[in-house]
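Input: one structure, supplied below.
All protein chains but one are shown in place.
This part shows chain A:
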């Protein structure tokens, strides 16, 4: 073991260790580094006292500042609600006509609705409500399966369509074309008539017209104008949820397809649903 000695080049002391004639300088750490180090230690001790830090057998040390991310987020949400409160209160009490008349309120509902629609509705109904052909209805036109008034739209969003919610919109088309209900010829005649309805040139006096009156008009109504309360779509236009043309009509008569929609009241609060209803109503086809 060599003894500690002063290095003649740097002027620093050595550690006193020596390996094969190589000695080690004992250069002190830079002062700024040592200060920062001790400051960090002090900060840590202060942090343990101020903030939640150490686990204990039954929980954890709470800290003197009573910090809680849960309490914070609850407060933030409360502040958020308060900042919207005047609009939400107005919206709750407003009738559709009031909302349309009150430009500021309509503006609020539409800008809030845009974000909400994008997050919750556009996955199925597409950006801006364009819909998905063959799967999910377009909301940007004036063709409505369950009604396009503000109240209808609100009802549909709230309780959904064909889901487990007791107030959900229910109704299913029967498989008229299967079994003994109708022969293949009759299905074909009926489909011809429905296609003529959609082309706005109803084939009066055709066998299909009689079949339609007998089987279909209870829901789709005379002339195929549809019935919103039962979700029976209008057939007197060329807008099809699944598939148009004779082939599509036959498919639906034989093996009807039905869409479904979740009940959003299980996820969103009443004010949010109202905002969405106003937004959807404003997409182009609100009645």
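Quick note on the criterion: a contact is a pair of C-beta atoms (placed from the backbone, for glycine too) under 8 Å apart; a residue touches a chain by one contact, two chains touch by 3 or more; residues count from 1.
Rule of thumb we're sticking to: contacts and distances are computed from a predicted model.
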Looking at UniProt, which of "Alpha-ketoacid dehydrogenase subunit beta", "Peptidase S41", "Iron complex transport system permease protein" or "Carbohydrate ABC transporter membrane protein 1, CUT1 family" names the chain we cannot see?
-> "Peptidase S41"
Hey, which of A:72, A:86 or A:183 is the one touching the hidden chain?
-> A:72
Of the residues A:127, A:213 or A:270, which one touches the chain left out of the display?
-> A:127
Name, in rising order, the residues on chain A that touch the hidden chain in the full complex.
-> 55, 57-60, 68-74, 76-77, 80, 119-120, 122-124, 126-127, 132, 135-136, 163, 259-262, 266-267
